[in-house]
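I have placed the structure first, in the form of structure tokens, so that the comments after it can refer back to it.
Shown here: the complex without one of its protein chains, the others still in place.
After this line comes chain A, so read on.
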Amino acid sequence: MDFLRPQNLAEALAFKAERPEAVPIAGGTDVMVELNFDHRRPGALLDLNRVGELAEWSTSDSGVRLGAAVPYTRVITELGDRLPGLAMASRTVGSPQIRNRGTVGGNLGAASPAGDTHPVLLVTGAEIEAASARGTRRIPAEEFYLGVKRNALAEDELITAVHLPVSEGAQQFSKVGTRNAMVIAVCSFAIAIEGFQVRAAIGSAAPTPRRVPEAEEFLAEELPWGAPLPDSLKRRFGELVAAAADPIDDVRGTAAYRKHALSVLARRTLGWAWQEILGRDSACA
């Protein structure tokens, strides 16, 4: 096995073009588990830790450009106000040790249906910036997830950044796990309400994270702007979310449990998001 240590992005892309089988390693929190347990024996590791361009974030009029290798801890401490949904999801990843190393780029690279950031990236309308020696392109989050642990990257491409609009509305994320800390999601849910638009997405409840269009449309039409939410509306929203899931039975939960839990998560996160919006409205008035 080779250990490739590019010093900048151009070098990293050149390595990847030359050795497409090289496995990128950022925080290593997924890759090293696979190596330690002999689940993977790549011909080469491509270390991204020295590629300064990947470890930075910047802002512009259109939002935040978050470098692929910025660890979760920094997303939480440095971007919590601008990207509340992503920060919430980052807070639920692993432990402090895992959050000090793990990255959004790595979550996308692994493309596990249970990755915590995915539902948030879907509801915020994020775009994944991918680069290769051939050039750079942006992939909408919705087109990025292709199947269980499969994503839209070409074999010579690296994820360089994620572009997220700065939140003006309300964002919420929540997950169900078997305990409070350090668990991979049994199922997860994210919602963003902004400018009379609703986006919602589920994680760990289908082969890929996915949006729930029927539930979104229902909500956008029925939301009683400026007034409290009727329980019946929250309940119906939960039902539509659960209906959009296509979960499996596994050791962490049954499909039936996942659907039930999703309907509860949907109701609760909607309630929190609505409180936020009502609170802001009354603060303005």
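In the analysis below, contacts are C-beta pairs under 8 Å (C-beta built on N, C-alpha and C of every residue); 3 or more make two chains touch, one makes a residue touch a chain; residues count from 1.
By our rule, contacts and distances are computed from a predicted model.
Per UniProt, the protein behind the absent chain is "(2Fe-2S)-binding protein"; the candidates were "(2Fe-2S)-binding protein", "Phenylacetate-coenzyme A ligase", "Sugar ABC transporter permease" or "CRISPR-associated protein, Csy4 family". Although one chain is not drawn, the whole complex shows that of A:R101, A:R199, A:K234 or A:R258 it is A:R101 that touches it. Across A:A17, A:M32, A:A110 or A:L233, the single residue that touches the chain missing here is A:M32. In the complete complex, the hidden chain is touched by one of A:R5, A:R19 or A:R82, namely A:R5. In the full complex, chain A contacts the hidden chain through residues 1-3, 5, 25, 27-29, 31-33, 35-37, 41, 44-45, 47, 49, 73, 94-98, 100-101, 180-182.
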